[in-house]
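All protein chains but one are shown at their positions in the complex.
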Amino acid sequence: MPRPEQRYITFSIDGREVSAPEGIMLVDGAKYGDVEIPVFCYEPKLGAPVGACRMCLVEIEGIPKLQTACSTPVKDGMVVHTQTERVRGAQQGIVEFLLVNHPLDCPVCDKGGECPLQDITFGWGAGKSRFIEPKRHFKKPLELSPLIAIDRERCIVCYRCVRFSQEVSEDYQLVLLERGAHTYVGTFDGHPYVAPFSGNIIGLCPVGALTSTPYRFRARPWDVEEAGTVCTLCPAQCNITFTVRDDRVLRVGARDNDQVDDGWLCDKGRFGYQHVHADERILEPLVRDGDELRPVSWERALDAAAALGKHKGRVGAVVGGQATNEEGFLLQRLLREGLSSEHIDCRAGGPPVPVGLARALADPALAATVPDLEYAHTVLVLDTELVDDAPILDLRVRKGVRRRGVRLITATSRPSSLDPNAQVALRFAPGGGGAFLQALDAALGGAGDPDELASAAGAAADDVRAAAELLRSVGEDVVIVWGERLARSGPDALRALLNVAGRLGLGGTAGAGLLEVPAGTNGRGLREAGCLPGVGPGYTHATMGLNTTGIARAAARGEQVTALYLLHTDPLRSSEHGAVWRAALGKAALVVAHASVLTEGIREYADVVFPAEAYAEKDGTLVHPDGRVQRVRQAIGRTGEVRAGWQVLADVARRVGLDLEVFTAPMATRQLFDAVPFYAGLTLDALAGHGVRWPESVAAAAFAPGEGGPFTLRTPAAAPSSNGALRLGRYRSIWAAPEVEVSPALKFLAARQVAEVSPADAERLGLGHGQRIRVGSNGSRIDAEVHIRGDAPPGTVFLQEGTAAGGANALDGPLVELEPR
Amino acid sequence: MNTLLFDNIDEPGLATLEVYARRGGYEALKEALKTTPEEVLSELNASNLRGRGGAGFQMGKKASFLPKGAMDKYLCANADESEPGTFKDRELMQKNPHGLVEGIVIGAYAAGANKAFIYIRGEYALPAQILEAAIAEAEAAGYLGERILGSDLSLSLVLHRGAGAYICGEETALLDSLEGKRGNPRLKPPFPAVQGLYQGPTLINNVETLMTVPHVMRLGGAEYAKIGTESSTGTKVVSVSGNVQRPGNYEIELGTPSREIIFDLAGGPPEGREVKFWFPGGSSAPVLLPEDLGLPYDFDSMAKAGSMLGSGAIIVVDDSHSVVEVALKTAKFYRHESCGKCTPCREGTNWTVKMLERIDNGEATPMDLDIMAGVQTNIIGNCLCVLGDAMAMPIGSMIEKFREEFEAHIERRRDERGQVPSDDVIAIGVADEQASPYPALALSY
Partner (left out) sequence: MSTTDSEHALSDRVTRYQHGSRVPGWDDAVDLDRDPATIPDLATTTVPERLRSNVEAAMAKYPDRRSAVIPALHAAQEEHGWCSPLALDQVAAVMKLTPGYLSAIATFYDMFSTVPVGRHTVFVCTNISCSLCGADELYAAMLEAAGDDADFNVRSFECLGACDIAPMASVNGDYVGPLTVDDTREIVAACREGREVLPAKSLRDRTSTDPNAAPKGHADTAGLQPEGDRPGPPAAIELTQDDESPS
């Protein structure tokens, strides 16, 4: 969809001629003339103005009544007054009304000092009140959720919080109850307001009615400093600020970047900061001594890791998604140059991706941006549950559909939470994403029989055709957001994706393209830094090595790989084939890990553990899924004995005879930028603030295109038929993360294993909702609780990966058996 | 006088299609469908028919604001009738449901609407039941549905029952309520004619307005305009209630002297009582005094007298009642019915009730009347919709016109409670504004 063009108009405010973009609201237009109009309810991010608080009344010549500046667009020649007696009288009147029942308990209010109500009362109020009746008083504060406290006395009924719940996150849990002067903010029948984005209402509340339970009374605004950085807890990479007091992170806030996050945060990002100061954190180097990991000095730990040198050519490295570009880059140097080993991967699983294909997918011409999701004609959400995989993008898609009429198609195996917003909601069998794309391509006029291909995908042919029709007919700006999970079934799925992209002409269209949601935070950056088998920095050719699964199998056999290097990852939790990994870790002669908490794989199998920096302690860069290179900046000093990741890698390298030549964090960045051709010209200074999208940079011209399509593909194998057993579908919950488990405030949300089944399967197997069962395949078993889901496709059971224990990655599939316990 | 809306109103069986048709029902529709929508509009414009729901806006003009072109357009009949003192739509719908259906179909034809709703207040169970039956009859007879009477007009009509909220009579709150939301008014612009129900262009008219439409068609706009006064054409069903001997609905020609309505038709106050004051247009209208009884009952005369014709509901208060009692009732009604969305209405109605309660409890001083008047001023014109004004204006008018009675009431109640006369009270809360800017702060904030 074409984005609105900006035309400037001239209007007069308080006697000054001001030029401002046409159509913006007077409140914003006034700022062009340095006039501030006070507002409470106005917040453009929440959608159309509601005009509820009436704080923004102004006089416009030619209109008899005062008008709300928050809802009146500026027009050419408009004459506005904000300083007349009439306007001031109205403003003072509104402040007086708002304070009628407000307790003015500012000295004991957490919002004090950063409270719009305080500021506006001071700036626009009369300084006195004629209200002498008793104010109403209520119990306070009350819990609204484990994370949020509510103080109803203070609420000014500005509608912001409930609009957020209903019009932004669309969870519809937080509502206004009763009416008139009785109106209050609440939930259904005493249920807590727990939803992935609930924390945003804290910052939205213009008074102290909604406060963060973890932050309450930790500091006053003048006690703290703010430090801007990027959240590394998921690929959405929201821009955040840490509120820091005495070298401790006390709070996370949004650092509004509409190119990335639109100013919202998910609750994992907002409250997960607590892991920085969690008791569980590893703060000193550990070395295995029999069954135990013992704290040792850095020298001893590094010496122990130096034994990697004895495994030259046989070291396998797995890189976790939270590693920075620099860490990934240095590790692949350590491995390839220092340890003569090519076995490095940053993916959770799936066959290796040929370098040409990796390149084709990263092609700047095909890259969609986050705002494209909002302005596209059609968005296809493919094999990803955004609210789990990159929560902020879920909000973007909702915004596009709600406010800009974007047509949405969801194509997933597990029912998507975006289905209700979609024109076409389509299911395929787990692992059937590639086959679905082939069917879609066929329905769009490509090779093959759409019906057969749809059936191989386990999808309804009519749905595929409906999706094709929508993609073709509405408009050329199509964005396909796809999950890394798609690649697990092999490169053909990716080629099928490129075929579809080619057929829809996404490459040549601005505002259209592909947007991958990688499994790890920095999935894209790590690939660009060279952490893939056979792919060097900048998608250059490298000698082929083993992929993650290959490393596991080789290590389990004790051939080809005899030592393991785990950078910010615990494969027992995050990688496919958990059982193989257990064997691999057990068999490996040496396991070196960088970790911040002792998850099972590290605790049981690591021989050397380097304490990892928390994100608030880190310097480096990340690459956002849309190619935006962003800067992570240190906000607090490193805790305990923790050392910088680049430094540890350089020290290990030195001990195996390689000088990485990095002595500061910026030197590591410099090396990376020099090594990756399309990063040429980037500097840390240029990244400051909002980052730089390299596909838009001059250096993008240096990008050499990858494999060209269209590809001729093998006919996909049919989805496994279930005959009694169920197909295994997997997903990863937003709450399946160690950061959630160790943050006191978030612990209660930590993901527990559930088995989602259709009502038909539940009935056939005699399972009841909430029943404890055991799910097994090929000898591995995990425990789960049955959740019957009306919209679950029959024949498949969905289980979570990445839970603290009993994650679905322990199961191999494709079929599993369910048995009652 | 010749009636229009009350023609045959007590005719047995009028609520059935059979009798309605026998009395000439749906003839106006048949004639209208032979002409173009533009011609219907121009008849409406010629009739100068003004809305009977409260605002008195010309119906033809409003209908012509709807954009042309093929899209879903809506018509909503406002049958929420919750303005205190108003009960005309109830009688009209209950006795002549087909009259409303016919008016809706013609109105929809003029406005180009293809989906119509009747938003009827939930308490009206009987009229709803009768309308439901009438709609079914009209559908079966082809007056509703696809290609009505062989014309190009297709129209569905759904009866929607509310659930008890005065604010849902406000046209945009009605739309929100009809969309399944809380009945909160919306910001205007955009006006419903441009962006209303389900974001589509929507014409909203009062039941009586729509029921007048067939008569306008039958008589012709110009002929209709001859009834009543120049700017208030036609007849109006007036609900007269309160302290009168024959409360009820009376169809009058606009411009009829108010005294005639209150005394000749409704019988005036009970024996031995005098009119003390009267609301000319529901409780939202500023009160008028006995000396205003000579005013012609029409839109302009009421406006000129500082009040309004509103929904055409006259409430008469006789001299046995105290103005404070009526003020408190009025304010409590608006506090109860305020939707709570905008600040001045939510807080202002609540505050006003508290002040009136203090006055009634003997805890006030005459200075509180100034504060109360000031609060009304801060409400008027500053709210999202006019519900706030609808309290502030009558309350303001009562304070202004009956200040002495208020003061006497205050003193009497103080006396009854054994409080010192208010002359001896130092009003800390409202100490001299000039003397110090913040005297009230410590006490009140």
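Order of writing sets the labels: A and B. Residues in every chain begin at 1.
Everything below uses one rule, namely that a residue touches a chain if its C-beta (ideal position, glycine included) is under 8 Å from a C-beta of that chain, and two chains touch if they have at least 3 such contacts.
What you see is a predicted model, and the numbers here were worked out from it, not measured in a lab.
Student: Would you list the chains present here that the left-out chain is in contact with?
Tutor: Within the full complex, the chain not displayed touches A, B.
Student: One chain isn't shown here. Among A:Arg179, A:His343 or A:Arg730, which residue touches it?
Tutor: A:Arg179
Student: For the full complex, which residue in A:Arg3, A:Arg16, A:Arg88 or A:His191 touches the chain that was left out?
Tutor: A:His191
Student: Out of B:Gln58, B:Gln94 or B:Thr229, which is the one that touches the chain we can't see?
Tutor: Result: among the candidates, B:Gln94 touches the missing chain.
Student: Of the residues B:Tyr26, B:Tyr124, B:Tyr224 or B:Tyr297, I need the one that contacts the missing chain.
Tutor: Checking the options B:Tyr26, B:Tyr124, B:Tyr224 or B:Tyr297, the one contacting the hidden chain is B:Tyr124.
Student: Which residue, B:Phe6, B:Tyr224 or B:Tyr297, contacts the hidden chain when the whole complex is considered?
Tutor: B:Phe6
Student: Touching residues of subunit B against the unshown chain: what are they?
Tutor: Within subunit B, the residues touching the omitted chain are 1-3, 6, 8-16, 18-19, 22-23, 72, 81-87, 89-91, 94-95, 115, 121-126, 129-130, 133, 158, 160-166, 177-183, 198, 239, 241-243, 245-251, 265-267, 279, 283, 313, 315, 317-318, 321, 326, 329-330, 332-333, 336-337, 339, 350, 357, 361.
Student: Need a quick check: the contact residues on subunit A for the chain that isn't drawn.
Tutor: 101, 133-139, 142-146, 152, 166, 171-182, 184, 186-195, 420, 759, 769, 788-791
By our rule, only the chains that are shown with their structure count from here on.
Student: How many angstrom between the C-alpha centroids of subunit B and subunit A?
Tutor: Comparing mean C-alpha positions, subunit B is 52 Å from subunit A.
Student: So in the complex, which bits of subunit A are touching subunit B?
Tutor: Within the complex, subunit A touches subunit B at residues 49-55, 57, 65-66, 68, 71, 89-90, 93-94, 96-101, 104, 127-133, 156-157, 159, 176, 178-183.
Student: Report the residues of subunit B in contact with subunit A in the complex, numbered from low to high.
Tutor: Touching subunit A from subunit B are residues 165, 182, 187, 335-344, 346-351, 354-355, 358, 371, 374-375, 377-378, 381-384, 429-430, 433, 437-441, 443-445.
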